[in-house]
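To keep things clear, I will list the structure first and then write my remarks on it.
A protein chain is absent from this complex, but the other protein chains hold their places.
== chain A ==
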Amino acid sequence: MFVRTDDKITSSQAVVFLTNTVLGAGILTMPRGITQAMKTPDSWLTILVGGMVVMLVILLMVKLGQQFPGKTVFQYSAIIAGRIPGGLLSLLLIGYFISVAGFEIRSLAEVTLFFLLEGTPMWAIVIPFIWAGAYLVSGGINSIARVYQIVFPITIFVLLLSFAVSFRLFDIDNLRPVLGSGLPPVMKGLKSSILVYAGCEVVLTLVAFMQYPQQAVKAMLGGIAIPFGLYLLTVVFVVGGLSIDSVMTSAWPTIDLIRSFEVTGFFVERLEFPLMVVWLMQMFCNFCSFFFQSSLGLSQVFKLPFPAVLLGMVPVIYLAAMVPKSLEDVFGLGDEIGKMSLVLFMLIPVMLSLVWLVRKKGRIAHG
């Protein structure tokens, strides 16, 4: 059998990789976060605007990555900003990836414990997932991407099926009036709607692994367009099915939507169970992405062997997952992660690009 030795991914694998990294626990809680900030049914507009902003951000990150073929952000930040400042920026990014990995695995455990396996201890869910993740990540980006290619169609199919069946609850009046309070609420919700794209920072390393980096713009925009479309669909169906008042008070609004009806005579009467089970796989993919990114970062910054870093990360991720004491803490952490992602965006792609432009100009002038 043909085994790749260069550990590169094709463009379609890159699309799925980005999609599965962004699309995680957010889809279960996102309608609440945005609606709470806005208090109007216009959340779908906010998602539209937020998505456009994120696409611009991704464009910038890809362009930056394309300047350094085959190099990840952990390597080229040192080239652009110097060894120490670049290393510090990389460490920030690594810390961010670790906390997102912990957050994803914790959300996974919370959903499982509340709806599926009441009575199972938290560690009995978290630890097997971390080990399974470590096994997958040890295979490198190619094996991760191939697992994603298997998981992605299944989860999307079940999600779309659940939404299609939930159409019986859909009431267009729940989404009206459009812009009843004008534009200010849309702007207020914008922050929350950009937060749901947290994780798109992987673009900074992903471009380096692409077999054909020249297709990176298309692939990365495609990879973000899928979560963008699904987020739009989610808010429309969840708010349209439950109304904003119910969404605002629900801990997991998307699951509550699916729990709000029974399909008598269907092969599964209650779609929340298939949805939750496949969504666990999705959150697992999510987690693996960040696990991979943070381990990769550490090994590249400190020039350590990747397998050793990976094993060392296992307890760190476990601790990161167990830090929040309550569900409220978990949601709080989710918000913090979103804010961190904004700060990191200002620090890394924007600042690095500026410095890079200045240095390039300088070199041309002197050269």
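Worth a mention:
Basically, a residue touches a chain if its C-beta (ideal position, glycine included) is under 8 Å from a C-beta of that chain, and two chains touch if they have at least 3 such contacts; residues count from 1.
We take it that contacts and distances are computed from a predicted model.
From the set "Biotin carboxylase", "Ger(X)C family spore germination protein", "FAD-binding protein" or "Na+/H+ antiporter subunit A", the protein name that UniProt assigns to the chain left out of the figure is "Ger(X)C family spore germination protein". Note that of A:Leu45, A:Ala216 or A:Leu242, the residue touching the chain absent from this view is A:Leu242. Set against the missing chain, the residues A:Thr10, A:Gln36 or A:Ser260 yield one that touches it, A:Ser260. Residue positions on chain A in contact with the hidden chain: 114-115, 117-121, 124, 173, 176-177, 180-181, 242-243, 245-246, 248-250, 256, 259-262, 270, in rising order.
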